[in-house]
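There's a structure below that I have some questions on.
Up next is subunit A:
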Amino acid sequence: MADLLRQAWTVARKDLLLEFRTRTALVSALVFSALVLTMFNFGRDPTAVATIDLAPTILWVTFTFAAMLALNRAFQLELENQALEGLLVSPLSRTSLYWGKLLANLVFVALVEAVGLPLFVLFFDVPVGRVLLPLVGVIALATIGFVAVGTLFSALVIRTRFAELLLVVLLLPFLVPPLIGAVQVTARLLGGRPLSEAAGWFRLLAAYDIGFVSLATLLFPFTVDE
Partner candidate 1 sequence: MSLAHKGRRITLLGLVLLAGVYVRALAFTPLERFQGPAQKIFYLHVPAAWSAMLAMGLVGLCSILYLIVKDLRFDRFAAASAEVGTAFSLVMLTTGPIWAKPIWGTWWTWDARLTLTLFLFFLFIGYLLLRGAVVEPGLRARYSAVLGICGLVLLPFIHLSVYLFRTLHPQPIVLKPSSPSLPGSMLVTLLVSFAVFTLLYVGFVTQRYALALQREAQGREHA
Partner candidate 2 sequence: MPDVPHNGAYMVAAYIVTAVILLGYALSLYRRAKQP
């Protein structure tokens, strides 16, 4: 188990180091998120609907897009440098390869969300102060769900012609349950509702995460093995 985690970390570190050397993808994702948030501001009528009602949707659509951006670059690096073959003949287990990718993607998306959330609070004047901890919790849960399935699917589309487009088409149906859960919990948190009301949704998110992380771990070897 420790071996697995260590190997996963090796894979993740390599990916993240590559990422930070150029920083292009990260900066693009951050700017993209800021732009999406800005667009949402102009895409609504503030007199018709209260910001607080739309806020959860705005936040989560933005985060979903950011996650998609992150995933699109997941295997591209490998493909460009033909490093994937190198990884596969190495003594690294398939499982640690998946977990490494998952970890790297999660760090990437977490960074984008870490900047996106304050921007969101700023732009839409949303009171998150008192509910920050549970909010971060639900963001983490939903993001794990998105990225777990997304990392698996990245491996499926990597050699196809319209990889980015295909990834989105395949992935979006899978993002709906965590998205519904995340928006529901966020709405309750921002609305000052007691946490107990959101308990069912938290359970759904957790079940989804456990289910799909396990499934993806199980299935990932089939995407890279002969």
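Criterion applied: all candidates are chains of the complex that A comes from, given by their letters.
Quick note on the criterion: a residue touches a chain if its C-beta (ideal position, glycine included) is under 8 Å from a C-beta of that chain, and two chains touch if they have at least 3 such contacts; residues count from 1.
A quick note: this is a predicted structure, and the numbers were derived from the prediction, not measured.
Colleague: Of 1 or 2, which one touches subunit A within the complex?
Modeller: Selected candidate: 1.
Colleague: Where on subunit A does candidate 1 make contact in their complex?
Modeller: Residues of subunit A touching candidate 1: 149, 152-153, 156-157, 159-162, 166, 169-170, 172-174, 176-177, 180-181, 184, 200-201, 204, 207-208, 211-212, 215-216, 219, 222-223, 225-226.
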